[in-house]
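Down below is the structure, laid out as structure tokens.
All protein chains but one are shown in place.
We call the chains A and B, going by the order they appear; numbering starts again at 1 in every chain.
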Amino acid sequence: MAHIDVAVTGVGYSKHVSKRRDVNIAELVWEAVSNCYEDAGLKPKDIDAVVTGNMPAFEGVNMPELWGAGHWGAYHKPLIRITTGGTTGGSVAHAAYYAVASGLYDTVLAIAFEKQSDGNSTMGLNTVALADAAAQFQQGVDPGFLASFGGGAVGIAVYQAASYMKRSGCTTHHLDKVSALCRNNAALNPWSHLKQPGLTPEDVAKTVLMQYPIRFGHVCPATDGACAMILTTHEKALKLQNKPAYILSCASCSDEAALMGISGSGTTNMDPCAQEHCKLAAKWAYELAGIKDPRREIDVAEPYAPFAHQMLMFYERLLLCEEGEAPAILDSGSMNLDGELPVCPSGGVISTNAIGASAMERITEVALQIMGKAGERQVKKEVHKGVAHGWGGAVNLNVVAVLSDTPRRS
Amino acid sequence: MRREVAIISYAQTPYEADANASREMQVLKVAREALQAAGLKQEDRYTVVTANNDYLDGRTISNMRLVEPAGAWMKNESKAEMDGAYAALYGLWRILSGDHDVALIIGESQASVYARWLPGIMMFDPTFDRQRWLLNEASAAALQARAYMNAFGISGEQVAGVAAKNLDNASLNPLAHNKLAGADAAKVLGSRMLYDPLTEMMMAPYCDGACAMVIAAGELAEKAERPVWIRGVGFAHDSYLTERTLKEMNSLRLAAEKAYAMAGISDPSSQVDLAEVHENFAHEELMAYEALGFCGKGEGGAFFDSGVTRRDGKLPVNVSGGATGANVVCATGLARIIEAAMQIRGDAEGRQVAGVKTAVATGQTGPCAQESVVFVLGGE
Partner (left out) sequence: MGPGIEVGQVPRAALPINPAFQWSVGNWMDHFYDGLKEGKLLASKCPGCARVYLPPRMICERCFTKCEEWVELPETGTVESYTVAHVKVGANGEFEELPQPEVIALVKQDGADTCVAARLQGGSASVGMKVKVVIDPEAESFVNMLAGYRPAE
């Protein structure tokens, strides 16, 4: 059976800022969708199906496309909603990839977004742990003890960071350098949220320590923003684009949840920095894409790193080097915009985090690098292949996509 | 050449108002049974697509905690929102792409856990309707029922008759929980009035449960005993409740057109042997007859009166009892697909209809079936 090649033929973003009070959720998303249609040179009539998603619980709106999709050109279209937490944007893009690859739909619009200012994201993230915590209260566990684990995503991330530093030799200085690298890249990206041109590792080291080893400067902002992309077949893409980017493969892999195991799932026995499932997802994606040596063949990487240590950790888990080598590779300058394997040229999730959109933005950013349309943030080297990643859940969900300038079959 | 994909196994929990099991236990049970029936082990390669909703789970990222019970540990896993029929659709895409050969599909929720009608209210426009607290899935359904009944002269007895038929059918389904042998329209009309014209017995009460299904292509499908082939699929989204006509079920009509075209069905009323329809409220089944092309526009009431859709009729609909018999949000549509597959396979025991070769199953989500999925299934 012949594989149907899937190309990215349009990308669009909304403005990414912390609070958009002038638009509602549907209108915010419209900005990205409208820019995407324009980028692709297509109209809603050209779209065969729509895939959408965001973090469900954060804005308190259940299936926002039910009242919003009229703003996105989805009138009477086939539409499916995919939501998987932090990986949502990636999962939406993956579903759109499969929709085209299935042969059932030629041209598919993928939409992912978050309007964090409308809701209460920390509360949303807390419900990840709170349901277990409530059960623990009933078992007589001291609430103060549970509170010491910290709340929201930072709670899990500090343990992951500490474990990663122990295993890799990564220092707090490396964390500072990651933040500086990303925020400087973000300054070149008109769609990024936190732009800090000229930010130095020393500046980052002076920010408030939230919980060791993570400082304020090591953490993503809360962003309102949306991302849209149009995927189509190889044949149709060539009529629209001189140089489309192809999604060669998609893979996800899920581990047990790093939670307290009260509800019949999850344990706290796992090392949150192991991320064996990320390695598996990467392995599967590279296999499907025909990539034998990712270290040589991948030209650019967009790991999903809302916390500084994760850029290095996921660089390793995406099999781009041996475990423990990433800090030295960072020191070598290889991860810079003009380096050998630039990482997070967009500025990454640490600079812009409209949660539901973030994992899709990793894919669109790699696509733009391949198409040579990344503007000032375009990396210096020639880009043929790139890897885009998403991470979420209770540190247990990973999605990986491999993109290329040539289709899979050739 | 498109790959041929078949349903090769399935499993359902009993559906109960308040199950003595956690959602994880229910999912574990159906995932294990469906995998076993397909001859699969945890170490085999398969992909998993679950269907659920964070507002029903009461926790964010509802699929995150289902990884182990769903047999998805270290698997390529994803989640479709709401109805399991969407998860089945997504699983089908995954297999048709050629990147996967086998998919485990799961739908579940527990109405005994969530605040029954609140997740539905959260579906309405937050800038207006949601905060006015007039619209919920039941009041919206009543507005639709009245619009439909008024436009086409459908009587309360006809709507009640659908509920009575499904309650009676459910009495033959050991998994259903809302059942009443010999139910009649008068009894349904006489039940508690909630949102006129809809009485309590016209509503499919939310309950607890889970179901799972394994679909496959290639060797596994060919070797399977009595595979049920997925001949056609379609899905569609309709406008927001106050911006569309409520007299017709457009999302279902559009989805069915696509599914029929794919399956090569030009005259559904003669080519379809049986249908399992996701009807959250009794009038929706009448509207579905029309949207699925079993009868003409506005003819749903007369079509029902003709007896065609009774279990001894020419085109039985909801022999399982439908959503009326058991309505697990996120599983109801998937259960329709499973029930239709059971009929084709001859697994339906006391409710088996003879000679089912081609069957249609539908799933829906959003107020008044704002979004619909249609599967056309066929035997050998």
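Criterion: a contact is a pair of C-beta atoms (placed from the backbone, for glycine too) under 8 Å apart; a residue touches a chain by one contact, two chains touch by 3 or more.
All values derive from a computational prediction rather than experimental measurement.
Every visible chain touched by the undisplayed chain in the complete complex is listed here: A, B. Only one of A:5, A:59 or A:316 touches the absent chain when the whole complex is considered: A:59.
Among B:37, B:194 or B:308, the one in contact with the hidden chain is B:194. Of the candidate positions B:6, B:123, B:246 or B:263, contact with the hidden chain is made by B:246.
Interface residues of chain B facing the missing partner chain: 20-22, 25, 28-29, 32-33, 58, 114-118, 121, 125-129, 131-136, 138-139, 142-147, 150, 192-198, 239, 241-243, 246. Although one chain is not displayed, chain A still touches it through residues 20-27, 30, 34, 37, 43-44, 59-61, 69-71, 73-75, 115, 117-120, 123-124, 127, 130-131, 134-135, 137-138.
The rule we apply is simple: only the chains that are shown with their structure count from here on.
The distance from the centre of chain A to the centre of chain B, each centre being the mean of the chain's C-alpha atoms, comes to 33 Å. Contacts from chain A toward chain B in the complex involve residues 1, 3-4, 24-25, 50, 53, 55-63, 65-67, 69-70, 74-86, 91, 94-95, 97-99, 101-104, 118, 124-125, 127-128, 130-131, 249-257, 259, 263-266, 276-277, 280-281, 284, 288, 392-394, 396-397.
Residues 1-3, 22-25, 28, 48, 53-55, 58-69, 72-82, 86, 89-90, 92-94, 96-99, 119-120, 122-127, 130, 233-240, 243, 250, 254-255, 258, 262, 365-367, 370-371 of chain B are the ones that touch chain A when the two sit in their complex.
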